[in-house]
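Take a look at subunit A:
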Amino acid sequence: MKYQSQKIALAYFLVAMALFAVQVTMGLVLGWIYVDGNFLTEVLPFNVARMLHTNSLIVWLLLGFFGAAYYLIPEETEREIHSSKLAYLQLAIFVLGTAGVVVTYFFNLFEGNFLLGREGREFLEQPRWVKAGIVVAALIFLYNVSMTVLAGKKTAITNILLLGLWGLALLFLFAFVNPSNLALDKMYWWYVVHLWVEGTWELVMASILAFLMLKLTGVDREVVEKWLYVIAALALFSGILGTGHHYYWIGTPGYWQWIGSIFSSLEVVPFFAMMSFAFVMVWKGRRDHPNKAALLWSLGCATLAFFGAGVWGFLHTLHGVNYYSHGTQITAAHGHLAFYGAYVCLNLAIISYAMPHLKGRDPYNQVLNMASFWLMSGGVVFMTFTLTFAGTVQTHLQRVNGEAFMDVQDQLWVFYAMRFGSGVAVVLGALLFIYAILVPRREVVTPGPLEKGRLDHDADHVAAE
Partner candidate 1 sequence: MTDQATDRPSALDQLPGELMMWVLIVSELLVFGAGLAAFLAVRITDPAGFAEAQGHLHRAGAGVNTIVLVTSGWLAALAVQAAEAGRPGRLRALVAGAIALGAVFLVLKGAEYADLAHAGITFETHAFFTFSYLLTGFHAAHVMAGMILLAVVAVPASPRAVETGAAFWHMVDLVWVLLFPVVYLL
Partner candidate 2 sequence: MTVTRAWLALLLLSAASTGLAASGAHGAVFVVLVLSLAGAKAHVILSRYLGLSAAPPIRAGFDLALGVVLVLFAVLAIAA
């Protein structure tokens, strides 16, 4: 760690990982509700649990992005963060807001109150005071990082990162628009969430990935930057009008079916470019970096994002297909693998990379960390397959044969049982990851004869510490 203010990232990553644990645990509860529909119905209604699952996901990913920004911006700009105090204040606001959201969702103390109450929405349900708090925190963040970048060295990585973060914060303002017309409400909601995950977040993802590739592979900055600009351009070109794939069936004019189908089909391209980028950089790289776990997460991120966001997205993005598959478990399959691959793995990659520096020790715990990658990724991939099969069966029974929703759900039980099993693997993997990052101080595996030989004879080879 070269700059003192990079330490801010530590606090962000810790809170992010705590929320990550909450998010996957809530996922497990939901997974069980699918198996036993009456589980906890009185205490924790399904819609509340689901909101907690999705909202805590978004919040911890955002906290991870903020932490990543606070970690990499000093290194890129070659100067300290403008104000550490503001950064901690921003985190405090987020923590307070998150607590407020949880309390409000659980106990619903201020029903109907303009400022304190729930809004009766599916995802943007945060009470207005929390939304306002998020905006204030975002403004503090943008001020803080922009001042740092303006005063320091400007690189492609900071440019694209800031573009993504500014866009992300400005788009959140649409969360305040809450028309009573449900279709309009959805239209604005997609301005927030679609333009996040298929626009501005992709810019954040590409720039963090570029930073990791730069550090882990030692490829020339010039090469990394060229890729980064191309990826950013492709993401915005396809992602913005790709929003149309949410406008097929909500009452918007019919031409959205064609705009959405064509542009969102191209959304595969930036994810393919990111995957190619990661592998080409590792292939061309001349640095044998000791942090193998961070590299594994980076490559896993690019690969699973391509499949989850790219391939699984394309599966049901054409409106002729979506007419049948809309809102079935196909969507859930895509949502899980896309968020996991693109954004969860990305955050875990930067955490795996940064934590040893932040805690001032070698990345001792790599074997456990890498085991958690395979356990978690295996779980999510298996979950994706079970939900894809469930969705395919559901589409046929419900949309083609016209059977009733709940009758179909009964028949999908076996898939939901298997999905619960994969959920257990994911939660165990997540806990193992957190343990591996925070606890061990000693390497758990000593090098075998093959690795020892390479260490002794190959001057370029570096041990996985």
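On the choice of candidates, all candidates are chains of the complex that A comes from, given by their letters.
Methods note: contacts are C-beta pairs under 8 Å (C-beta built on N, C-alpha and C of every residue); 3 or more make two chains touch, one makes a residue touch a chain; residues count from 1.
Bear in mind the structure is a predicted one, so any value in this text is a computation, not a measurement.
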Selected partner (touches subunit A in the complex), from 1 or 2:
1
Subunit A - residues contacting candidate 1, complex
219-220, 223, 226, 229-230, 233-234, 237-238, 253-255, 258-259, 261-263, 265-266, 269, 284-286
